[in-house]
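Every protein chain of the complex appears in place save one, which is left out.
Going by the order they are written in, the chains are A, B and C; count residues from 1 in each one.
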Amino acid sequence: MHMEDMVKAPALAVDELTRRLSAEFPEVWNGQSGLAIEKVWWGGCQLRQAFRAQFLRPGATISGATIMALGDYAVYVALLATIGWEPLAVTTSLNVNFLRKPGRADLLADCNLIKIGRRLVVGEVAIRQEVDAGPVAHLTSTYSVPPQR
Amino acid sequence: MHMEDMVKAPALAVDELTRRLSAEFPEVWNGQSGLAIEKVWWGGCQLRQAFRAQFLRPGATISGATIMALGDYAVYVALLATIGWEPLAVTTSLNVNFLRKPGRADLLADCNLIKIGRRLVVGEVAIRQEVDAGPVAHLTSTYSVPPQR
Amino acid sequence: MHMEDMVKAPALAVDELTRRLSAEFPEVWNGQSGLAIEKVWWGGCQLRQAFRAQFLRPGATISGATIMALGDYAVYVALLATIGWEPLAVTTSLNVNFLRKPGRADLLADCNLIKIGRRLVVGEVAIRQEVDAGPVAHLTSTYSVPPQR
Partner (left out) sequence: MHMEDMVKAPALAVDELTRRLSAEFPEVWNGQSGLAIEKVWWGGCQLRQAFRAQFLRPGATISGATIMALGDYAVYVALLATIGWEPLAVTTSLNVNFLRKPGRADLLADCNLIKIGRRLVVGEVAIRQEVDAGPVAHLTSTYSVPPQR
């Protein structure tokens, strides 16, 4: 096997990321929010947002705000898992297309980074529910990485 | 004064909108969320999201998720104030540029609808804080209006 | 083999699409533009934009305008190949992330439709060059389908 064929390990594994995020970003990463990291890999991650009635909106469907937040967190986690612990990375832009009305069930967010630069990182996220009827939403988000000291 | 010079009144006034939204969308429109309608007009609205520590993220700044939700709700309220009570209108797409790091203060969202169609409504939102140092974010969102019965 | 396992044929094949587009949209689909349909399938397509010096911009790279146009045409072709000949379908919104600086070579656009509705169609496009060093750009575009008579 050649060096270039080796799959890179993520910079941070699930347990370590969850521990650090719970300390650094407890507003979102805590025991009650229902948000969890399912998997990480170099270049991506999968998050789960458990269903909560508080996320509903008229039409008995999960709000766009819930979906957008999940997608944005997915890119953040994928960024940390790939370039390492840079918690001050911030979103510069985000675009989302809502595709199908979600049901009263958990959301899964599959994120892959499509650009990993020194200054900007771009992630693409497919948000779905386990009853696979096509993605609920598709999102891209760009993060700015603070300059190195 | 000609008929065409008369400014149209909003379809629903602040108090009526707040009452209906609290009944229809209590997850977001309630006494504790800190979200309030400041003004509505035909074609737009202004919302306020009071500062809450729960909205912070690493870097002691308000999260992108909070800002995106506020912008999306602003377009929804502007739509209701303009075309009338269509609570099942749903976001089809949203784009946001984050421009400046917000401080620990309330957010104001000024929304103007830039397209009012039979099927699609598009709103533009400037999100700022009262200490005016330029907008914190700029957002556009498209809503789909359910077909009339 | 069950009915539901059969892959649907595209509504229009490459030759028929090219013929119709050359008649209906000659400004773009003609012998000189270098734009060609490589493949279509139900739900997607691949286009090629041949390199032309007229597409360059400062930095000796292909302009964003060229890339955006290609992505938008890809969603249009995928829409026609999937729902049939609806040439009056129009773009309602488009979002693009430019990821890598393209070189002086052809561009390939791989499009898959991520939503096929009665009123709106959403396509996702990866734009790359054959020397595969990661995608040059990622784009999503939403088209509105005219109401049926």
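A few comments on the model shown:
One rule holds in what follows: a residue touches a chain if its C-beta (ideal position, glycine included) is under 8 Å from a C-beta of that chain, and two chains touch if they have at least 3 such contacts.
Since the model is a prediction, treat every value here as computed from it, not as a measurement.
Put simply, the missing chain touches A, B, C once the whole complex is considered. Among C:Gly64, C:Gly84, C:Gly134 or C:Pro147, the one in contact with the hidden chain is C:Gly64. Across C:Leu12, C:Ile37, C:Val77 or C:Val96, the single residue that touches the chain missing here is C:Val96. In the complete complex, the residue from B:Ala36, B:Leu99 or B:Val145 that touches the missing chain is B:Leu99.
In the full complex, chain A makes contact with the omitted chain through residues 92-93, 95, 119-120, 142, 144.
Summarising the interface, chain C meets the missing chain with residues 24-25, 27-28, 53-59, 61, 63-65, 68-69, 72-73, 87-88, 90-98, 101. On the side of chain B, the interface with the absent chain consists of residues 95, 97, 99-100, 114-115, 122, 124, 134-135, 138, 140, 142, using the contact rule stated above.
The rule is simple: only the chains that are shown with their structure count from here on.
At the far end from chain C, in terms of centres built from Cα atoms, lies B. Chain A has the C-alpha centroid lying closest to the overall centroid of all protein C-alpha atoms shown.
In terms of their C-alpha centroids, the spacing between chain B and chain C amounts to 34 Å. A straight line joining the Cα centres of chain A and chain B is 25 Å long. For chain A, residues that reach two or more other chains under the stated contact definition are 95, 97.
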